[in-house]
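First comes the structure, then the notes that go with it.
One protein chain is absent from this view; the other protein chains keep their places.
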């Protein structure tokens, strides 16, 4: 017996909103923009749109919708990102070589899957609902993650084009003076971090577990462009003593002299944004820096990065609000509000690199089956970032959320907040 | 005083026909197909359309049309292929990373340049006409060369897509039995080859010059798929004794076992064509082989490749007719006509690899200025091919035409004809 | 006033013993063996002999011995390993391209520095002694680290030679039955790990600090070859579900099917050892595996690797004894002694991969100046190993000792011990 009850209605509505937001992100694009992949790290926008759709098709429709027929069998190869236990995926670095399926076909694919999902949800019985609901949650969170990647990948793809395309007109924002950097202090002791089983969380956020923390202090806000320019002007990129060895190698090889997207003209710093090339605003948070740069900055400043446990403990009572993707700026703002207790810009604006390598929590268990590959297999050589960014949807953020990237990556909206021992 | 005389009218009509044929070639494409570059050797279709336009703009409109304004100044960087004395070109391997300009903008660019060209021709005086005319000839020949590349690049780009897109429906052709291979004999002596100053030729075809040729014989037709399969079945790709050293290295590294685009299923050979995957027809000419493969085949067969002087001397009296791009097959046919003296399939179908490295003719002079870079600077490490292919327009072919590619390249319609000493 | 007191005498004797042990390790080599570098990870033996000498010269003789003249100024460039704040080092990957200085010259260099060191120690006053002594400690520990690398690098260099050179005759060892794997249990609670300021330790082992540990159990011994073969025979190298993503990429790229140095002949496993190719002994500990393999084995077995805090806490009361380099086997043995409490083979035999990324301890401080580059700058993308190996000198080992390598490295004597949650 099918149950199109309130719960289902809410879930379906949420599903449609999230699916719709992906479309909204790509709405300013030309068809050509959907195709390219400027570096292996980024994916063509049409690939993101298809892959998220494949996710629902593969993990929900195929196993749970009787008689379901895939939209196109080859898509199961083309749009499998990295699920090796599901089947050999199409090589990542070659996603930008696929002219077909066309953008139009991919939108048809999305429509087809959305219709089938609607149909499944509207007709499924309670038992099936209980099985589907957690998968749907993951699928929606997954689509939100790719929404962030859509934004950062479009930005990267646009940035390397000598024509410097503009994604949207600059959005005017409120600017306030940058508050003085102040230290918020925390006592030593055993703390509990991680996510309970209540509400959605990824497997990598669970379980709640204990850690010992020494006394420490955390800055009341992340580092600004102005502060980062001081580091640069102080020889930050020329002195090996600030850098991890592998970071220093990249600085020399890639001739890094500033964050990604920055360039200097006539003594002024400019950066490429989704609204084209803009003057760097000193009061905005610095972003598009690698872990190596965040770490070097902290060492230069005489401080350090926080661990992810310190960060999560310190931010326990912050409200999830800030400069998120739903506001549509897609860029950090210089608006500082002091109300949110002492801490500012905890969520949104820029992801904050922590000093914590991405490893499993004590007693954590990956999901069973193929979805166990979602997070666990990447727990090596990557660093944790916290807090979300201006490209993260606000409904996607949680205190316990663990983002992770290799320490040399810079195309995400990544910045830093200082910490120190007491 | 402007002279819109008969000569100009004919030239303008020719210009428009050639420009129109480029558009015809791309007409079956989706917008996404215009953007990609599957390997550095190929270029995105939209790049070809823009680059040929840039050629007219740069070498004719800018210097000869007073008050002319470039369509977009950045295009002079983006669509300069390799003219280093004109300015640093945009890197070739990264042509597939340019979403913009859009396909639509590129068609506008073509229209703009076509209008200005028309206007220039319609209004120019006799003196200007005399200066423009040879440049226009080169520009049109240049566009025809890129028409061939459009066909071969589209084929390559399509071939690597697991969805195996189809460019056009298979075109039905007449099939006749393959004539027995016979040897056409030529005496020793001093021969003259190369192009006179009458009519258009590239600088690399000039001047007429003498060579000594020993007695030799040339096969009456190129090698067929059936003959090439014998080579393969005889261990052609497994025995180093047939191969040049650098050819053998590639065979092992790339695991070559057949021509490009071939694959074996259930004991049958198939190849990817512009009409999708098709069974290999034994009576068609073998194509998509490298110089190394052509040379290895000839050694296996106990013969050799002809030099380009032998080829040109032997073909002196052949009519320029055959399976050309204007017929729209874009694939070799199994139709053999014995009328054309003793030689068959001299022109069209497949380019024939010669044993001649691409070097300047005695006393040859490259064009003055930037256009001197057109041919001369590539005279190293490449081999000459003769005769045109099913992707060459018939009006582009000449007896003296020298095509050239690196000896490992296979994405052109390249085959071979055997020669032997007497 | 100079003080050649007892303390100095002891230190000098220790210095000479350690310097002598380096010579002992290389004594079986031909001159040619000193020169080569089979992969960038390893260094030529003569480079190790010179670099350790440069260390004493640079950090002690140059600053503390008045009137000291370097043996050869170019050596300061050639034998600086990675101290960027001291000066640009000669590129690591090119160490095997240096025929000169000759081996003979390098032994002269060692003698020169040893004489000057002796002279300095014999004549220095108490104040200088106090400054020198900690540097000398580091220098000796540093030389001991390079002794281990000498052994592992000689092994690697020999292994790739088709002549399979033999470093020494097989050393006969006692063999006992492998004891059943048993779990030693530990309670939850706050533990203290790390090194106090008493006695020597590297900066990366300090300070003592607290951690919270959940209840856990540790295997009473590391994993054996026999157990590892079960993993292999169970499809260990074929099933992606056991592997971290980057590990799986390497397995496929490098076609790993067994530990480094193993090869199968007629159904039997053999491995290359410093005594040539030998049959794999099932009762010996598995070694020459990467972190990825250790981690995959643990996942296959249903367990996990221990954290370095768990390991250190669990081994707190073990005696530092075992199969060390001073015994000269340079290979794990199958001798198990049950006396050492419950734990066996804690020290010596093989380094044990932990699940802990190599990061700084809370409140740790790198050494001041150039020696701060010794450890701290490598704290990224590497994993901690504990316990020493058959190539470590027993006087070099400590409970708190942290070794670290990238997770894909296999040329060290690295193995694993299982852990589990309770």
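Some points to look at:
By letter and in written order, the chains are A, B and C; residue numbering begins at 1 in each of them.
What we mean here is this: contacts are C-beta pairs under 8 Å (C-beta built on N, C-alpha and C of every residue); 3 or more make two chains touch, one makes a residue touch a chain.
Computed from a prediction, not measured in an experiment: that's the story for all the values here.
The shown chains contacted by the absent chain are B, C, with contact judged over the whole complex.
In the complete complex, the residue from B:197, B:241 or B:266 that touches the missing chain is B:241. Although one chain is not drawn, the whole complex shows that of C:97, C:171 or C:190 it is C:97 that touches it.
Touching residues on chain B toward the chain that is not drawn are 82, 84-85, 190, 209-212, 214, 240-241, 243-248, 291-292, 355-357, 359, 362-363, 372-373, 377-381, 407, 421. Taking the complete complex into account, residues 30-38, 46, 72, 74, 77-78, 90, 94, 96-103, 157-158, 160-163, 165 of chain C touch the chain not shown.
The rule we apply is simple: only the chains that are shown with their structure count from here on.
Among the chains in view, A has its Cα centre nearest the centre of the complete protein Cα set. For the pair chain A and chain C, the distance between mean C-alpha positions equals 38 Å.
Put simply, the C-alpha centre of chain B and that of chain C have 60 angstrom between them. Shown for chain C are the residues in touch with two or more other chains, of which there are none.
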